[in-house]
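In this view, the complex is presented without one of its protein chains, the others remaining in place.
Then we have subunit A:
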């Protein structure tokens, strides 16, 4: 059996520390001039792929780590970041600057073709992107490929015989599942601690190959099945002020009917 050929899909999203604002037209969230970065769960995916290489996991170590992102031109910055963390190469599927983000099902269809093209045998995705919060792409991709899946991974072990044991975070604790390559894994917060790209690695990443593709190359259209009717701000919650002491706290809670 050949080595691991890992495909890591990544997404450029509004930075997690930024509080998003709904635009005036109520069609979406204001994206212009807002700090973007790699979806935090995708950083975990890149990190895990690089760690699998470092511990020579799998039947014959890691042969290839390819990162892929669909999005406007700036998605390339995110791909360079992933390469600076240790990915070998990148594929950028360019979409129009003002186009709405692709839906998970479209991304899954795109990734199916990409996984086939690149002869991937392990796809590591984040469990969800922090913008749309859908948590769908990984299982959808596994379904389209007919591969096994493990979601919300907090531990991944690839044996030398091509078996993969994954500890998954579930409601109430963890469970461990086992399958054979090829496989789809989605990452959860506790999987690892992503590294910072060092300056020399950032410089090196500029020379790594970045292939440009179009949606049509994957037979995918930008069309949406879910039409966004409107996007609004959630009803604001007003703080109710402070109390002086524990007695006041209990009294206020009683007044509010919470005790």
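Worth pointing out:
Definition applied: a contact is a pair of C-beta atoms (placed from the backbone, for glycine too) under 8 Å apart; a residue touches a chain by one contact, two chains touch by 3 or more; residues count from 1.
Following the convention adopted for this analysis, contacts and distances are computed from a predicted model.
Between the listed names "Putative translin associated factor x", "Light-independent protochlorophyllide reductase subunit N", "Probable electron transfer flavoprotein subunit alpha" or "NADH dehydrogenase subunit 4L", the UniProt record for the complex's undisplayed chain reads "Probable electron transfer flavoprotein subunit alpha". Considering A:45, A:81 or A:149, the position touching the chain not shown turns out to be A:149 (whole complex).
From the options A:29, A:60, A:73 or A:96, the residue with contact to the unseen chain in the full assembly is A:29. Residue positions on subunit A in contact with the hidden chain: 14, 16, 19-20, 22, 28-29, 103-105, 108, 127-128, 130-144, 146-152, 154, 165, 168-180, 188-190, 224-234, 237, 239-243, 245-250, 252-253, 256-259, in rising order.
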